[in-house]
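Got a structure for you, written out below as structure tokens; questions coming shortly.
One protein chain is absent from this view; the other protein chains keep their places.
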Amino acid sequence: MLEVCDLECIRGDRRLFHGLAFSIGEGELLHLHGHNGSGKTTLLRTLCGLILPSGGEVRWNGEDIRGLREEYAGQLTYIGHKRAIKDDLNGVENLRVACTLDGVETTDEQLWNALDRLGLRGFEDLPTKVLSQGQKRRVGLARLLLNRAQLWVLDEPFNALDKAAVGLLQGVIREHVAKGGMVILTTHQEVSLTQGEVRNLQLGVGEKGHV
Amino acid sequence: MFETFRTILKRDLTLAMRRRTDLMTTLFFFVIVVSLFPLGIGPEMNTLRLIAPGVVWVAALLASMLALERLFAADHADGTLEQMLLTPQPLALLVFAKIFAHWLVSGVPLVLMAPLLGLQYDLSSEGLQVLLISLLLGTPTLSLIGAIGAALTLGLRGGGVLVSLLVLPLTIPVLIFGAGSVEATVSGLGGDGHLYMLGALLVMSLVLAPVASAAALRISNE
Partner (left out) sequence: MNNSRFINWFKFSSPAAFYPLAGKIWLWSTVITAVLMAVGLYLSFFVAPTDYKQGEGYRIIFIHVPAAWMSMFIYVIMAGWAAVGLVFNTRLSSMMASALAPTGALMAFIALWTGAFWGKPMWGTWWVWDARLTSELILFFLYLGFIALQSSIDDPRRADRAGAILAIVGVVNIPIIYYSVQWWNTLHQGATIKMGGESSMEATMLYTMLLMTVAFWAYSIATAMSRVRSIILEREKDTTWVQEMVREGKA
């Protein structure tokens, strides 16, 4: 379970949010809303432990993530704004590196299948710099199919994806939640995620966040 | 854990091989700087022989500063570095793999090229030999110390110049013992003591630099 207690974040001179508290348990999905600049990305990065909060703490199963560090990182997958793939490597190589870093052992077959499932058949061994924006995004998302992390933190995962890919990704997310995983995501797009168990969190300037 | 080390090493080497021009720029910089000195000072062989160790070492130092920018910047820009901070593997180990790969592609060519440049300066064969060994021991230290600076200045305005300002003073002992070893050998005093010191510096930076760089990377990625 991920708990957020009295979280405060200051970037530069601006206090993005304070007194933020919520928790998310197994099989739950949290949809983060808020206008541009309300601190969504900052919050997600804070939840991952990339940003040190100015106040309060983030707890994983009751322990502060700052103390857990690598142990927590093993339970977490973060897909950020940046695609996190190397342009000079091909899809399979990119995915293999990503999986090794996640601590997941994979066979070549699994790698090819994952890319295949995201509609990259025939593009697997091209350097990703020749792929389109959407295809690059798909290469980056392919690791969601292979990793065993419990918590997914997804920052605008539907960006640059076409309709078919959006549908596919929704399916992947739904499947993860159904298996007891946790998902925290932001998106500007109208998407139908899992029915019922979606929770919403609104971030706004100067307001307290609440679920 | 070793698997991760190998993966990062292989990844960085593959990337370097696919962008070979980047490697060449550092090497050419080194060659050009060393070749400029006789033009500035004059072709008097006795003088050149005297300044050779210092010139080659300073040039190697500057070349490795130049290469530092590539160590983390690309990974930072495309977000792969962020992912490395979020792995269950110890970050210092990943950083060490990156530094090692960086040294293999930017440091080793300098080491191999140096004896050739030493010939331009009419260094004796023992001198060349010690030059090679001293660079072999010294350039990894430069990469290791430099990594701390590169990590601290990641994503800052004017990071390239700033990193030199931060790192160069810290590399002075390497320069002193590196150039000193060759000088001592040429003058017949024997450069062993210097080489031991270089080795000690290498061991120390091997232990401390990856940890410090890892901490610096976490700060720079906030």
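Chains here go by letter, A and B, matching the order in which they are written, and residues are numbered from 1 within each.
What we mean here is this: contacts are C-beta pairs under 8 Å (C-beta built on N, C-alpha and C of every residue); 3 or more make two chains touch, one makes a residue touch a chain.
These numbers come from a predicted model, not from an experiment.
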item: Residue of B:Leu104, B:Leu166 or B:Leu206 touching the missing chain in the full complex; value: B:Leu166
item: Touching the absent chain when the full complex is considered, from B:Gly79, B:Gly180 or B:Pro210; value: B:Gly180
item: Chain B residues that touch the omitted chain in the full complex; value: 148, 152-153, 156-158, 162, 165-166, 168-170, 172-173, 176-177, 180, 184, 197, 201, 208, 212, 215-216, 219-220, 222
item: Contact footprint on chain A, counting only the chain that is left out; value: 11-13, 15, 52, 54
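By definition in this document, only the chains that are shown with their structure count from here on.
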item: Rounded Å distance, chain A centre to chain B centre (Cα mean); value: 37
item: Chain B-facing residues of chain A, complex; value: 48-52, 70-71, 73-74, 76, 78, 80-89, 93, 96-98, 100-103, 127
item: Chain B residues within the chain A interface of the complex; value: 3-4, 7-8, 11, 14-15, 18-19, 77-80, 82-90, 94, 221-222
